[in-house]
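Have a look at this one before I ask anything.
With one protein chain removed, the remaining protein chains of the complex are shown where they sit.
Think of it as A and B in the order they're written, each chain with its own count starting at 1.
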Amino acid sequence: MSKNSKFDWIGKSWTQVGGLAKAKGETVYADDLFLPRMLYAKMLGSPHAHALIKNIDVSRALEMPGVIAAITGKDLPIPYGILPVTQDETALCVDKVRMVGDPVAAVAAIDEETAEAALEEIEVEYEPLPSIISIEDALAEEKVQIHQYAAQGNVHKKVSLEFGDTESGFSKADHIRQELFYYEGSTHLPLEQHAAVAQMGANNRLTLWSSTQTPHYVHRTLSKVLEMPASQIRVIATPVGGGFGGKTDPFQHEIVACKLAMLTGRPVKLTLTREEVFYTHRGRHPVLMWVKAGIKSDGLITALHFRNFLDGGAYGSYGVASTFYTGALQTVTYPIGNYKFEAMRVFTNKAPCGPKRGHGTPQPRFAMEVLLDKFAEDLGVDPAELRLRHLVPGNSRTVNHLTVTTNGLGECIRKAAQVSEFNKKRRKSPQGKGVGLACSAYLSGAGLPIYWNKMPHSGVQIKIDRGGGVTVFCGSVDIGQGSDSILAGIVAEELGIHIQNIIIVTADTDLTPVDLGSYSSRVTLMTGNAAIAAVKPLREQILSAASDVLKIEVEDLTIKNEKILLKNGSRELAAFVEAVQWAESKFGTLGSVGSYTPPRHGGDYKGAGVGPSPNYSYSACVAEVNCDSESGYYSVEKIWIAHDIGQAINEKLVIGQVEGSVYMGLGEAMMEEQVYRPGKSDIGGLHKNPSMLDYKSPTSLDMPEIETILVETNDPEGPYGAKEAGQGPLLPVMPAIANAIYNAVGVRVDEVPITPDKIYKGLQNIKSEKKQKNWLPGRIGPTTFPNVEFPEPIHVDPPC
Amino acid sequence: MLRLPPFEYYTPQNITEAVSLKARFGEDAMYSAGGTDLYPNMKRKQCTPNTLIGLNELKELSLINIDDDGISLGSGISLNEVANHPEIQKLYPALSKAASLVSAPQLRNMGTIGGNLCLDTRCTYYNQTYPWRKALGFCLKKDGDICWVARSSPVCLAISSSDCAPVAVALNAEFHLTGENGQRITAAEEFYLNDGISFLNKTHDELLVSIRIPSHEGWLMGYKKLRRRDSIDFPVLSVATALHLDKAGVCKNARIVLGAVASCPQRALQAETLLKGEKPNAELIETSAIAAAKLAKPMDNTDMTLGYRKKMAANFVKEAINEALGQ
Partner (left out) sequence: MKQLLTLKINDEKHEFWVSIHKTLLEVLREDLHLTGTKHGCELGECGACTVLINGEPILSCLILPIEVQGKEIMTIEGLAHSEKHGTDCKPHPLQTAFAQQGASQCGYCSPGMLMTAKALLDKYSNPDRERIREAISGNICRCTGYAKIIEAVEQAAKSNTKLPQHT
């Protein structure tokens, strides 16, 4: 970890911007807004998983005292969706509901209680349709379609790509394994329930305050659905009380609040209940995976073939991207000679899946890392050693045309293994104790925007006040990941001033230049680079003016600690604020803009848009578990995680991101499940555990100690060399735990979550030595795989 | 935001007043102690009493009395008090442990021992919001006529999920009740019924005033609780044990009670008989545990798979016996 003396702020641990306000309860989240004459809205959700809407009658609700307005799908018929190719949602269902909880009508009333009571008075006539709850159902059902635009039946998206020649790759392999894995769905569970407040101003401008990670996309959607020029809509992202990808789509409640505000002329607040948040979802796709991998005796992967089925839920959301992400980053993690990737996303009558921390990557990562553990055992090699033998070289291109600039995985593995004493513990752990290792790679921001355009991905604007205060405007949203701190740290570093003198104004479409949003781990890299671009000219202006006044060459001057200094000495020549005034006298009002557009690299095959990123972060994780060899009950004792951060901007915040990722990974590994009641009719499609009691999020007593090691590779693409930290470190946690369980008690759980009852089952069948057909005793996981034809793959030659 | 349905609230100043209010308003009124079970249930409209009778002002309910013959606990004592009371920790470690494992610290500051012992039974089809239950179709326990856990079942199979109830049964506690028709004392074991709807053997107006636990000098005891997380979660299986050994280590008396496997705590009489008159060694403990576990006929209506909870029963009985024996 560098305490790089070159910098005043970068790489240090300073107090998070806004941290004290949060600790004082002063931060105003969307639900904390109370406007004069504000109304409260509620939406009526469907009780059916799949049904036609025959009729909706809101008249009785409207007659209730205190009810001001009621709307249905007919009032908001224009479809939208986060991806241009899947505009398949409406704010309120128009003629059909596709999942339990799908909203069909909404009311605004003088208080929330009245609004809720009014929902009971809305009469809806449904004609139930058979519901499709599983991947298997979706593949089998041809006639009943959830969406008519599906590729076929209920298959939303099919992908078939081949890079290089996998057949010849397999023929060169010394060992081949074919395996099945399953990864259960899970949800973000932000502690803050989604909330939005809308207001139609007297000047006919609409303002929406919303807990969103992507105000820019919400802005575009509102303009489309409400048929209003975007210039008359202002979207303000309030501080987000937990996002993790769950507040990245434009949502029904946002549109409904706006529509009701327009109809009533009064501010309208709509806050989701916890149960509605579970149905809003957009979380981890359940994925069933078939993997075939071939390796040389030295561990080199000669060929890899993945076939994935994604359970997409009722709508498209980010699903097309998610589908590609279940394949794209394998090659970035380890060198893979030849790679075939097939995937299919199906529609089901459940809450739509989308981007949850790690977007599409944890599932195949889990499969691959467990598979490598099995290979290591086959070859009698230490799992860390096996991985270290072949690393993706820096400045290289992968077989699927992704550019890797720097790769710190080797150092991550070595350090994580060393501090955890992985090698020793793995070989000599007492019965019930075990360690497991796994690795991962992740992108620092998607190389391409969600809708095709050539504009920057991030913009930053800076103005300097005569009093020395520096205001930074940026469209980015601080969702707790610390993006405001990153902006402030970078501007402070470049201007040589104190962070306290920097004011951050973010996420307001009236005030701030567009930033695409807080998703895909893009913010530090992209807003960071934009901030550097914006602040550099200001620094030059200030120094140039100072040079004029002080009669010292610009080259000899610098700014540090709010002072203009001689570069080679520390003599104080002027205060920063004085120099600012000189600069304003010389150049006029001080302001500048900077923007960032990622380099355009990556292949040009269909699907090449998913995967490219300016740089990739790497992580290696070691988990130590203690598992009761009778009951299968286990605890995770400790997690060591080494993360290639490129360069930490704020060390403490980076470690916080790593720890948070480990937490969420641990929850997925051990207990979290977004699951629904099965069945075609009556009880199918109901969420099984839509509460914070029944959906298990680990408590402080379930969390092990985490030891974080930061590895710095100083990447040329990142600001000061930085890479992402918010998502990558989640990825290796689940497989590390699976591998540790195997090391502890000899049970292979090839699926997530890894629950005590599964381990218990494995222990039982090891004891009984019952031969499972085709599977080793003690292996728990899927045993069947749908037999479905994939299209002939698009063949892509490896880059030369 | 989930909200409470409207009601009227009374704050009686003594037991007589509380009971007569309850008698006056009948089944539409409910006692509210800590409210930590009642209010969530009301927010989910599992019950919608139009009158609440708050018990907070009843000083009699917060008394603790310790004498040579045992201890009397007012029903209004908070779970944290039960968990942290040094005398209870010393004399009835299983009780303080059970209380300390209820939910989380804040809730233990609010929740009372009385409320815990009168806790509503639980079921994954029942502890859901009103829209959820309406979408599914209401069940026997509230507003409906089918049991979703076992569709042919004529009775509700909701689970007794109180941490302290099995311990109260294992420690042979007596419950002191006051109702419209006067006072009554009942054995804990008789207080619970194996019926998810009528799970308490008392009339609606009867107020649980105090819990009397006889002296257990010379007894050893243990409590084990199975749940997914180490905090917040209800038990999905629990075992309370109380053993009385003589100087030679022969078991003179034993009480073993399983929680969260039926609609009321289940006493493992067969296992108790096996242990009595014997010196418990590993083998005997194992056999008794297996015998006790036969009582566990869990249904698929709480967290963790039913098979696993059933399998774990023997394990947990064994561990709870060992915990009592200090091994």
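Quick notes on this structure:
In this section, a contact is a pair of C-beta atoms (placed from the backbone, for glycine too) under 8 Å apart; a residue touches a chain by one contact, two chains touch by 3 or more.
All of these numbers come straight from a predicted model, not from anything done at the bench.
Annotation: of A:Leu701, A:Leu776 or A:Ile794, A:Leu701 touches the absent chain (contact as defined above). Only one residue from A:Ala173, A:Leu189, A:Val392 or A:Val472 touches the chain missing from this view: A:Leu189. Among A:Ile479, A:Leu686 or A:Val796, only A:Ile479 touches the chain that is left out of the view. Take chain A: the residues that touch the chain left off the picture are 13-16, 18-29, 31-32, 34, 188-193, 239-244, 274, 479-482, 500, 652-653, 655-656, 659-660, 662-664, 666, 691-693, 697, 699-701, 703, 705-706. The chain not displayed touches chain B at residues 1-9, 11, 34-36, 39-40, 43-44, 54, 56, 103-107, 109-110, 230-232.
Basically, only the chains that are shown with their structure count from here on.
Chain centres here are Cα averages; for chain A and chain B they lie 42 Å apart. Of all the residues in chain B, the ones that touch chain A in their complex are 1-3, 104, 124, 127-129, 131-132, 134-137, 148, 228-234, 303-305, 307-308, 311-312, 315. By the touch rule above, chain A contacts chain B in their complex via residues 45, 47-48, 100, 112-113, 116, 271, 273-275, 630-631, 671, 677, 682-683, 686-691, 693-694, 696, 698-702, 755-757, 760.
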